[in-house]
Each structure stands twice: as C-alpha cells, then as structure tokens.
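All protein chains of the complex are present and in place, except for one that has been dropped.
Letters A and B name the chains as they come in the text, with residue numbers starting at 1 for each one.
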Amino acid sequence: MATNKNDRNPALMALTSSALLLPAYQGAQADAPPEFAEAGMQYSKYKEDDITAKKAFGFTDSTRQRFDIDVAQFHLLAPVLDDWSVAVDVAWEDMSGASPWFVGESASGDPKVIMSGASIEDNRTEVSVTTRYYFDRGNSGLSLTYSDEDDYESKAAAFDGAFNSADGMTTYSGAISYSDDHIDPTQGAVPTNTTSASKDIYSAWAGVTRIVSKRAIVRFGLSYTYRDGFLTDPYKFRDSRPNERKEWVASGGYRRYFEEQNSALHVDYRYFNDDWDVQSHTLDVAWVWDYSPAVTYTPFIRYYTQHEAEFFNNLAQQDQRYFSDDYRLSAFGAFSYGLRASRKIQNWEVSVDAERYRTDESWGVFSGEESPGLVDFWRYGIGLNYIFK
Amino acid sequence: MVQRVDHSFKAMGGPARFRMEVDDVGLADVAVTAAVAEVERLERKYSRYLDDSLTSRINLAAGTGQVVTIDAETAGLLHYATTVWRESGGLFDLTSGVLRRAWDFRSGRLPEQSEIDAILPLVGWDKVEWDERGVCLPIEGMELDFGGCVKEYAADSAAAQLQRSGVQCALVDLAGDMAAAGAPLQGAGWPIGIRHPRARDSAAATVILPRGGLASSGDYERCMEIDGVRYGHILNPTTGWPVGGLVAVSVLAEQCLVAGSAASVAMLKPAPQGLEWLGGLGLPWLAIDRDLQCHGNLLEAGSD
Partner (left out) sequence: MTVKTAVAGLVLVLLCGCETVQPWERGLLAKKDMQWTPNIMDARLRSQIYASKEASSGGAGAAGGGCGCN
C-alpha cells in the first residue's frame, strides 16, 4: 500500500490484527493442507541429438543414434481428514537407443565414441507416496519411493519437516533420506562389468527460508549426500569408480513478484562439490508471467558448468585404480532454455513446454579435455491438470 | 480472451456491484452466485431490519438476562468492534444506534435534551456482556447495530469468495464500500470516483485501487439544516449530539473493514482530531471539511 513509514502505527496494527481473526481473512496464512484435491498428467518426449560422424566411429546413421525416452507422469494431491494430505506420483518411462560404450582414438588421433548400438530397451516405473501433516507452525512429510526397471531397483524413504518462526518471517526446513538400490545389468548387448551389485545413498538437507519484503522471499540450503556401494557404470567398457562418494551442495533461491508485470522472477543457484573432485555451478532463472488470469507463460534459462572428476580421461587410463571416459564426468558447460505455456479453462489447466539443452566444453568455467560424448537434447511435454472444486 | 463482466444487484439496503475480468464467463457465473450468496448470508445474519436475524434476536433479548449464543464469526466481529471502540476512545460504539430514536432527520426538528438524556443510559459498549460463546444486552431497550462494520466486512468476504472461485481480478462495490481482489490487466488498479459531499452525482476525485479496500463515510447521507446549522447523522455516543466534524472521509487499507473503521472514527472526532487520526494511521486518505477543503494524501498516493 502507498505508505510504509507508519506501518507500525499502534491503532492501525490493533485494528488490522483483530480484523484478521475474522473468517473472511483466513486465507493462506497458517500451514494448511491444500483446500482442493488436484490431479495431473503429463506426457513428455525426451530426444537426444544424434552424435555427429566426427565424434563417433560407425558408418550408418543408426550407429550414431542416442537415447529417446517417452515419459508419462501422474500426480495426485488430496487433502485428507483435517490436517493431512496425501500425494501420489507415478512415472512410466520407455527408453530406447544407445549410449556411449567407450571412447577410442581415431586414425587422426582424436578421441571418438563407440556407441553401444541401438540395442538398449528399458522401462522404468516409479511410484512415490507422500503423506504430510500440517500443524500451526509448520508441516512434516514422509515419502516412500519405489522405482523399478529391467536392470535397476530402488527403494527410498525420506522424512522432512518445516517450522515457521513465531512471526512467520522465517521457515526452517530439514530432510533426511535413505535409498537402497540394486543393479542387475541386462546381459547381452554389451559386456557388463558386474552381474549384480548394490548401493546405499544417505542424504541430509537443511534449509532456511526468509521473507525479505512483501514481494520477495529467499532460501538457502545445505545438503550432504553419502553414496556407498557400486558406483561404476555397469555398461561402460572403460569405467571403474570408487566405491563411495561424498557430496556437498549449497544452494540459494530467490522469488520476487512484480505487480506491474503480473510476473514472478525465479532465480535458483546451486554449488556442488564432491570428493571425486567434481564441482559445479548451476543457475536457473525463470520468469513466470501471468499474461491474463488464465494464461501463463514461463520462459526459463539454465546454465550449468562442471569440473571433471579426477579420474576422468577421454582415453581412460586403465592402469590406474580408478578411471572413466564417461562424458558425464568430463569438464563442460551446458545451456538450456525453454518455455512453458499454460492455460486455465474452469477447473482444468492445459500446459505445453519445450526445452533445448546444449553442451560444449568451451562453455564451461573449468578447463579440461573435451569429451566426444557430450549430449544435446530436446524435451517436449504436454500436461493436463484438474482441480476438484 | 479476457472479458469484463459486471453484475449489479441490491444488497444491504443499497446498490451492489461486482466488476470482474475473467477468461471464462461460465466461471464468472458460478463465482458471482457464490459471492452474492455470501453477501446475502451476512445480511440475513446481521441486518437489524430482519426479524429473524441474529442482531434482532440479540436486541429482542435485551434486558431479559438471556444470553444469545454466537458463533466464531460473530465473536470475531465483537472482538473487532471492541478494538475499534478502544482505539477510538469510545467514539465508535455498536450500541449508539438507539440514539436514532431521538433524531429524526426527516422531521426538520431538533430533539429535546430530555429525549436524548432518556436514551443515553442505553448506550455504551462497556455495558455489553459478551464472550466467545454468547452475548447479552443487560438493559431493556439496548440495541446492537453491526451496520458500522458488516457492509465493509461483507465486501472483503465477497472479494475473497470471488477469488476462491477462481476470479483473479474483481472489484466488489457495496454502496461505496469497495474491496479489490487483484488489479485489472489494464492500468495499475480499479479507478474509483469519490463523490463530492455536496453534489450528489459528481465525483470529487478519482483514485486507483490496486488491491485491498476503500471505504468512505460522510454526513451527506442523512442530515438536516436548522437555522443555518447542519446537523449530520453521525452522533457522539456520549453526548448524543451530532459530531459536527469532517464532512466526508475516504480511506484505503488492505481490508475494506479496516478502511471503513478508520474513516468512521475520523468522522466521529472533531475535525482537527479527525485529521490528526488519519495522518497518524499511515494509510492513504482523503477528508473534506465543513469549508469543503480537501485534506489527505490519497490523491497523490497511487500504488507504490
């Protein structure tokens, strides 16, 4: 409102605070379960660019084809009883295509990828159930996730909580999670470097959210993840990684609303660091623009850059204890940009989105050998949401 | 395509209007029905003109010792009224309505002091016995009148209802008490004309309401002039006589209810104190005094 300087006028404070006890003003103040149940479905197509002839061995187009994934997602969130909500998330993925098998040296001396051949077919089903309890000063949730595919099974549990300070200006959050994963590589297409293995993932996260002004809110988080077990890629020919990995992440987020533009600015930053010598910066910026009460456009841009793992080499050094030629452990920078558009029609909301992701060694802030296996991809999606009101 | 939808109806003894910008007219219909129902619910519950309203039941039980059961919303309103009564130094008083028995503004006749003196013992918020569960008026003839806050509260409640039904841009206008839920797409807010106190149909000023509430109070609504002296309908609950303060006040606040109380209290004070009260609150305001001079920062204040 127009004047802030006298916000603390005692008479106005007294009037306003006693007015706000009335039912008409009991909006989204205290933590409360969602008012209405909502359900959503989304279908997405993920398609990696073919690897160029310059970067791969092989003579036909089919040997240069990479991954395609069809993803169908389902989301349901419903209030239950007075203080609880239940959310169910299901995802089905149908993957096909090839991924880099190993990197070899071409006649000219350049590293080139040998693809696994268009032979990998896999389906993944993930089901996640979250129950959440809301109390005066916060909420707490327990979620169980089960993911199953031909060669991989994961069972995970996570517990999280959020507590608001007495004045509601600050929210303290925390989460712990555990995942019990098993790998049984599909035999046949390429030789695998294990027949059965497992890993455990332990993770803890703490965050603080703070209201900065009537229009802005900021969040910081720190997390630690410990992975213990078989961390090598079973399908990569030249891959041998340590049996544990310790990761630290520091993150910050910012949301600001611009009334004149009917828009919200989202900025998220993440710093990642681990004991494999990988470190990375991620910056995500989105502009959520309410073009009209019913139509929202969200353009976004993301930048990512990582330092290579200490045991990464394009021509993996197999005489060492640990080695890998996996492009995902190389130094690179990635830009992705996209647009999401959604339209509300009564209780329905239809949305479409598209994203382009591109990588290049020279875009990174950390120098290193450029991997021939770096991936570019397109993602398209169409979604439908319904609110039961 | 965004469309403007207007819905006019009668409620709380005056004209009422919803102005909305919606994408889907069907959704607006549903929202309007729910919001009109909300206004009517509050009117049925609190109108002193309806025999079966809660207010009438409370007033009918005055002096019988009977405690009338109330719900949380009513207790909330009584609690709010207590706060305004305290903050106004006793000038804002839900029991002062009985003074109307002495003052008939259509008669063109001043009441005798004895008539006023006979009614004054029935006035006084501190005499009302109430808690979260019930209310009791201890003296026969005492009356509660929620008129001083229910219309503003209904405007806020209707706006909240429109928003809950999915209307993102709406302005509720209950005979001059406005509540905006979201600004329209074009412009910074809803343009609202504020009436000139002595000229019925011309606007004194136009203000832009981006969100929140705007309420106006004025003694141009009911008054009489005797021997060149204006007697307005705003009565001091301790003396029983018209205040003779400001002529008109408009206030903008996050809630129409708070805006309304801020304006009413300013009108209940002598003019200099009324202006001081308004300046101290820190809300955008506009006041017009007896010499038709404008005061306040409302006209400069847009949305910040």
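Heads up, the rule we're going with is that a contact is a pair of C-beta atoms (placed from the backbone, for glycine too) under 8 Å apart; a residue touches a chain by one contact, two chains touch by 3 or more.
All figures in this text were calculated on a predicted structure; none of them were measured in a lab.
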Which of A:Lys246, A:Arg356 or A:Arg379 contacts the chain that the document leaves out: A:Arg379
Residue among A:Ala158, A:Val190 or A:Ala294 touching the omitted chain: A:Ala158
From A:Asp181, A:Asp239 or A:Asp325, residue that would touch the chain that is not displayed: A:Asp181
Residues of chain A (touch criterion as defined above) contacting the omitted chain: 4, 7, 16-17, 20, 25, 27-29, 40, 42, 44, 46, 71, 73, 75, 77, 87, 89, 91, 122, 124, 126, 128, 143, 145-147, 149, 151-152, 154-156, 158-160, 167-170, 173, 175-177, 179, 181, 183, 199, 201, 203, 205, 207-208, 210-215, 217-223, 225, 247-253, 255, 257, 259, 263-264, 270-274, 276, 278, 280, 282, 288, 290, 296, 298, 304, 306, 309, 328-329, 334, 340, 351, 353, 355, 357, 375, 377, 379, 381, 383
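The rule is simple: only the chains that are shown with their structure count from here on.
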Residues of chain B defined as touching chain A within the complex: 2, 21-24, 26-27, 72-73, 76-77, 79-80, 82-84, 86-87, 153, 156-157, 160, 164, 166-169, 182-183, 185, 188, 210, 212, 252-255, 257-258, 261-262, 277, 280-284, 297, 301-304
Contact footprint of chain B on chain A as seen in their complex: 1-7, 9, 11-12, 14-16, 18-25, 27, 35, 259-260, 262, 290, 292-295, 344-346, 389
